[in-house]
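We show some of the complex, not the whole, and keep each chain where it was.
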Amino acid sequence: MKNHYYSFNSIYDPSSLIRRGLEMKQKKVISEIGKNKTIGLVFLNPSLRTRMSTHEAANRLSLHVITFNGQDAWSWEMEEGAIMNVNKTEHIKDAARVISSYVDIIGIRCFAGLKDIEEDRNDTVIKKFMSYSSVPVINLESAALHPCQSLADMITMREIYGEKKLKVALTWAPHPKALPQAVAQSFSQWAIGMGHDVVIAHPEGYDLDTSFTTGAKITHDQEEAIRGVDIVYAKSWTSEIDYGKATTAYNNWTLNDQKMELSDGGRFMHCLPIRRNVVATDEVLDSYQSLIYTQAENRLYAAQAIIEKILKSEQ
Amino acid sequence: MKNHYYSFNSIYDPSSLIRRGLEMKQKKVISEIGKNKTIGLVFLNPSLRTRMSTHEAANRLSLHVITFNGQDAWSWEMEEGAIMNVNKTEHIKDAARVISSYVDIIGIRCFAGLKDIEEDRNDTVIKKFMSYSSVPVINLESAALHPCQSLADMITMREIYGEKKLKVALTWAPHPKALPQAVAQSFSQWAIGMGHDVVIAHPEGYDLDTSFTTGAKITHDQEEAIRGVDIVYAKSWTSEIDYGKATTAYNNWTLNDQKMELSDGGRFMHCLPIRRNVVATDEVLDSYQSLIYTQAENRLYAAQAIIEKILKSEQ
């Protein structure tokens, strides 16, 4: 099988990948390992952090970068055997094979459609794309997972706390739009996988895919979850029941100073972009405890560590 | 005159260009011939294969690449002397002169408008652009021709069959949308120009521009055309009569196994993207005879050979 970076389980030794990411930051690693190679970045959805951090990571490893924005121009057929006489212009198997004939690594972003929870949880698009690609694929956020964000999150926790096992609360938060579950699920998978003590708080009906949360304590009491933790990770995600529908119920789940004080001097985390004073208050985001900019910056080193690892495996 | 790559006729020795493309594939040529030079890629229409293959070709020749997506933001005035007080924001002569003052080579994609057949066949946009550009221009698919695709097709045929003169059937195929005639016309021009024995099959009223088909046999009987050939090249294009209108008549022109069996063990070709089970069946596309992925991959080496040739001519 190709050496894809799809999820936590794609990595044999996640701890050393985290360590390498942190080392890349501390030493500002520039290398020629990617010389005369090219990474293709395929965005089926908008991207700022992922786009820029992955591009810069590739720069630092001397890779060429080709960016393809598919969101406007292309809609890929997913079904085997489909009679493509309506509006899908290309089959994903053709696109994946062709793109992988031009480049050495592919990064692809393909968000959850937020219409069919089974389809999103099955992560159909990226799994098909990986199966047809002849080169390694990096998951730049799929329907179900966002492992580049999670690695950056783990690098951030390592940077602050070292190898200590932490008490971590992952808490749902309000948002005017229905958002995918990928960031939350991926963070949960990594935090549990790295041996941290994880509690997940969300309103009833907002359950994540248990494939990624087994090992975490689940509660519907946000304050109980936060009490005594080292890390409060906030994220909004769509309901499991009213999948893809936004809600204004639970607006009292906004993270504020009062809630943060229940933690054990805990640090605040979020993947950005963030709706200020909706997901969390300015006071929390701009406080000493906030790690949001460190997380965003560490996206660069996470991407660099992942790409380097793939290049080394392919040698 | 500038050293443009506009059509088959732009090349003094097409056979050696084909050979060089194939050599670039076999040796995976990486060179510094384009060092400190820049290619500008101007897309007035969407592009995946062309965009990525041309970009990677430039990478391998050490050129910088600047991509400009004009489709959303710009609409160019074509008329000399126009009073530009409506919605055209820039005259093509200004755009061409300005872009050519920043880069060493320009690749431009400007599809057929599919409204006025004379305008499309005259290839007004790219011809004006070339006339105003102070640097060589590569045709990345104009209204009338797609010579980068055709060179990739010729490289593919050379790769499979060597220098042998082949029996080639170019056949019209169904499609839910009206499509330009550029790929078909350009393939015809190249295949005839390279001395192959070309038959073109299409329904009545679907004639291509005879400038590019003289020397080919024309028939309205698809099966007759395919009988005994080495290559079946399928492509949909719009009617000459109902120019720019799609049709559901002739849905029986879909290429399938039964039809392919009429050929002499013939290989199937198509430029992609393809509407599966409309233009051709999955059975054909996924068969041993299908060359669609080889053609797509060879876009890279075609582009690399073209750019190298231009750089050498400019030295």
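Note that the chains are named A and B in the order they appear, and that numbering of residues resets to 1 at the start of each chain.
Rule of thumb we're sticking to: contacts are C-beta pairs under 8 Å (C-beta built on N, C-alpha and C of every residue); 3 or more make two chains touch, one makes a residue touch a chain.
Bear in mind the structure is a predicted one, so any value in this text is a computation, not a measurement.
Colleague: Since every chain is the same sequence and 2 are placed, give me the total copy number for this complex.
Modeller: 3
To be clear about the criterion, only the chains that are shown with their structure count from here on.
Colleague: If you average the CA atoms of subunit A and of subunit B, how far apart do the two points sit, in angstrom?
Modeller: So the centre of subunit A lies 39 Å away from the centre of subunit B.
Colleague: With touch defined as at the start, can you tell me which subunit A residues reach subunit B in the complex?
Modeller: Touch residues, subunit A against subunit B: 36, 38, 40, 64, 66, 68, 70, 72-74, 77, 80-86, 89-91, 94-95, 97-99, 101-103.
Colleague: Give the list of subunit B residues in touch with subunit A in this complex.
Modeller: Subunit B reaches subunit A through residues 30, 46-49, 51-53, 55-56, 59-60, 72, 176, 272-278, 282, 292-293, 296-297, 300.
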